[in-house]
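A protein chain is absent from this complex, but the other protein chains hold their places.
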Amino acid sequence: MSTTRTTPTEDPAALDRTDPERHIAEAAEAYRNWSRWGDDDRLGTLNFIDDAERARAAGLVRRGASFSLSQSFDMDGPQLGWRRRTNPVHTMLDTGTDAAAGLQGFPHGIGGADDVIAMPLQCSTQWDGLGHIFDRGIAWNGRPAGDVVTSSGDQVTGIEHARSAIVGRGVLLDIARFLRPEASDTDADNAAAGELPDGYAITTADLEACIEAQGPTSAVGRGDLVLVRTGRYARALREGWNGYAGGPSPGLSFTTAGWLHRTEVAAVATDTWGFEVRPNEFDDAFQPLHQIVIPNMGLTIGEMWNLEALAADCAADGVYEFLLVAPPLPITGAVGSPVNPIAVK
Amino acid sequence: MSTTRTTPTEDPAALDRTDPERHIAEAAEAYRNWSRWGDDDRLGTLNFIDDAERARAAGLVRRGASFSLSQSFDMDGPQLGWRRRTNPVHTMLDTGTDAAAGLQGFPHGIGGADDVIAMPLQCSTQWDGLGHIFDRGIAWNGRPAGDVVTSSGDQVTGIEHARSAIVGRGVLLDIARFLRPEASDTDADNAAAGELPDGYAITTADLEACIEAQGPTSAVGRGDLVLVRTGRYARALREGWNGYAGGPSPGLSFTTAGWLHRTEVAAVATDTWGFEVRPNEFDDAFQPLHQIVIPNMGLTIGEMWNLEALAADCAADGVYEFLLVAPPLPITGAVGSPVNPIAVK
Amino acid sequence: MSTTRTTPTEDPAALDRTDPERHIAEAAEAYRNWSRWGDDDRLGTLNFIDDAERARAAGLVRRGASFSLSQSFDMDGPQLGWRRRTNPVHTMLDTGTDAAAGLQGFPHGIGGADDVIAMPLQCSTQWDGLGHIFDRGIAWNGRPAGDVVTSSGDQVTGIEHARSAIVGRGVLLDIARFLRPEASDTDADNAAAGELPDGYAITTADLEACIEAQGPTSAVGRGDLVLVRTGRYARALREGWNGYAGGPSPGLSFTTAGWLHRTEVAAVATDTWGFEVRPNEFDDAFQPLHQIVIPNMGLTIGEMWNLEALAADCAADGVYEFLLVAPPLPITGAVGSPVNPIAVK
Partner (left out) sequence: MSTTRTTPTEDPAALDRTDPERHIAEAAEAYRNWSRWGDDDRLGTLNFIDDAERARAAGLVRRGASFSLSQSFDMDGPQLGWRRRTNPVHTMLDTGTDAAAGLQGFPHGIGGADDVIAMPLQCSTQWDGLGHIFDRGIAWNGRPAGDVVTSSGDQVTGIEHARSAIVGRGVLLDIARFLRPEASDTDADNAAAGELPDGYAITTADLEACIEAQGPTSAVGRGDLVLVRTGRYARALREGWNGYAGGPSPGLSFTTAGWLHRTEVAAVATDTWGFEVRPNEFDDAFQPLHQIVIPNMGLTIGEMWNLEALAADCAADGVYEFLLVAPPLPITGAVGSPVNPIAVK
């Protein structure tokens, strides 16, 4: 690994598209948080949230309006089988039709229905755990990937360790409404008003301008849970999935790693499959921003969130901050988790 | 069904153990909430929570301490295969050992781990949906069971409809600490201090006395989310599952249906597999209280919750109320959902 | 149901495309085998095979050449999620990479790999069990469908009952090579030589002419296991699945039910997803031939078989009969089963 520290560019135009290795090495070096919370750490930037922050976040609740930020979990989801990621298969162990037919064998007229599910943990609205991505064989906090995640699961940073951590102040950055309040005829992929086109790389400048435009409830700082709306899911609701899972998409630029680092946010989630812009900003690349923020920075990332109702509400009242409660299921050793995040305003 | 309305007894000793049908018919009649929230209702008593209630609940947060009320989700769980309910099977699609061995085929040194799960929706900490139980062929709000839950899932009251509903004021009733502050040598099933023995039926009188003893933060009323601690899970932590799933257990008496109805609570959860006392209070019976509260009352029930850390905290500071955020995963058509409930004090 | 017995037409051109109900009722009446093997029967036409037939079939083996007639079982299969039918998801519980990394905890240098699968029973090469299809609410042998197949599976005719039955004389009818020895430019769906185009309905006349042309080793009679090759799978191998699962396809005409009945074959399998021609031969229909042959005739049907290597061998040596051993997995209560059928010549 590079030992000469170079300040990574935050200008996408300055990236050398042919040299992802150099940019990745520089950014990894610059934004690495290893040992910041001790050698035994399992939480990464979620450590930025403390009880006082949580108490302040609860204090943001005014009306008591509750928003689910989850997409649905069913066979109509976007997954196409890439690397065996399917949509959830939900089946019944007992049904009302069986109960109505008197076939269940229970006494005194009680009947029941029961069900099972088989699903990838990252099939729909989800958190990426810290064991989800490695940088050149190394997992979060500098641990060898092979020591961390075996076929028995994540032995060190399993998502169960974050079971009570993801409660704090949420901030919505509605980049899509900010940058594209109106649609134009020329958009290649039919992005409507309030939707970014595929391939649009959200920059640090975009993030900062959006915060400025949205006003003081959008200020982002230590321990915040930042939700970035691109409008990609809104387009899927209008026109069908159409490549939502793994295809081109708006998303964060590789060059936002610096902003994510210096703001000391606890977690970031988007309404896209892959968090970062796709196609990626290098000629031959796969999710290079993941490679910086998960194993090096220790950032927990949310994907495939449904920000539509919340964003409409924020646009209506101009308040972009709220209490966010988004605990993973404590699946022992998991490197991701389905989640139904709740924002309360 | 009986049409003469009889006031059901709230004294367990007055139950005729040989006649569950009569007691069930009386209680169903007395505590039925059908059409209370319209013919299209999908939420039952969760309707008791409104935004104002949620805002008040957020106002209860003082320190910002966050408690996960979930047990683990893994193969070491309590399930024994009854009616095909197994423990979760979590397997990896990609691992760190593969990444370390350079076998994943990704560019620029990125590696990843990914995972899937197969599990009953009621294998660990969970909500029972309104489609989970039927009374003599009838589901919540008076609908024929066969019209509601088919092999395609719950077509009407699927748990996805409650995706943003379960946010409100939580109240812990630590019946086990209240009734058994000290252990005695004579307990058949080795219940320690702060644990009720198997077969102990919690009565309305117990609930009211506990509220009185715990003080004003324990007052229970409309829209509250009530957590009843029996200590059964504490015993499992000490001695192993030992029949936790489906065996004898302390739990609510059938005769508490009246209290659950008149307090207008939104939901109730316990630290046991089955919510109600086991063996049940009739000679030949299976979960008769479920038969009253789910299809007739429309009550959402939580089971297998981990109340240990929260209970210790409440015992320490004497404050038994908190913000509770416990959204189900919006699995389309599900009759139950795993959940990681979060209490914030 | 109709009680006037009408001889169903065996000429596809004589079908009234607007009246599937009439044709189905007539064919069901004409070809029904209910009670032919007693009221308790669980095997249907598999009863046509007896030990003497099996001994004769074994006597057909000359060279000892073994042919697997199975397609693969993996995520690259044809399933698109229709009615929750996915491709198989195969995951590892233990791996060689873990073993190589010394992470398994076994003594004396032993290491291991282990795996699980989640799959629809009809995802790839398969048998349809007798509980798979119902005719107007009635299952095989005249039993009410709701008494036979509940959410606990097929309580009566589960495929486990056929565990030792499907061993006998196989006969390949290579209709595609017979009818289309050469390709023409005008085929709408690019069917090559030896492949029938989509929508081609194989008639009784086609079957009989093929048998005549193939010669005496193709004679079809009581207890035979008949394999009908359409070439649809060959096209999928050339051009990709392209609608293989559920799209248009060549297949048996509805009007072949009479031939299937009077020849007294034990089972029939094809190289297509759906056995019968698609689009079906009525304007608004779904698999009408299934409705006759499974619940009424008691015929076991195989689908998605890989007949390519066997067909090439038969074409080469002119011998179209062989020993066929194709046992289902005895999955208790299953209405279908994956199978790796073996032909031995």
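Details
All chains are identified by letter, namely A, B and C, in their written order; residue positions are counted from 1 within each chain.
Operating definition for what follows: a contact is a pair of C-beta atoms (placed from the backbone, for glycine too) under 8 Å apart; a residue touches a chain by one contact, two chains touch by 3 or more.
Since the model is a prediction, treat every value here as computed from it, not as a measurement.
Only one of A:L15, A:L46 or A:L93 touches the chain withheld from this view, namely A:L93. Per the touch definition above, the residue from C:T97, C:T204 or C:S218 contacting the chain not shown is C:T97. Residues 20-21, 24, 50-59, 61-68, 70-74, 76, 83-85, 88, 90-97, 99-101, 106-122, 131-137, 139, 144-154, 160, 163-165, 167, 282, 284-288, 290-291, 323, 325, 327-336, 338-340, 342, 344 are the ones on chain C that touch the missing chain.
Considering the complete assembly, chain B touches the hidden chain via residues 75, 81, 84, 86-87, 89-95, 97-98, 101, 103, 118, 146, 150-152.
Take chain A: the residues that touch the chain left off the picture are 89, 91-93, 95, 97-98, 100-101, 103, 116, 118, 151.
Operating definition for what follows: only the chains that are shown with their structure count from here on.
Among the remaining chains, C is positioned farthest from chain A, on the basis of C-alpha centroids. Shared residue numbers account for over half of those found at the interface formed by chain B and chain C, and the copies are therefore classed as meeting with the same residues.
In whole angstrom, the spacing between the mean C-alpha positions of chain A and chain C is 45. In whole angstrom, the spacing between the mean C-alpha positions of chain A and chain B is 29. If you average the Cα atoms of chain B and of chain C, the two centres end up 47 Å apart. Shared interface positions of chain C, defined as residues touching 2 or more other chains, are 89, 91-93, 95, 97-98, 101, 103, 118, 151.
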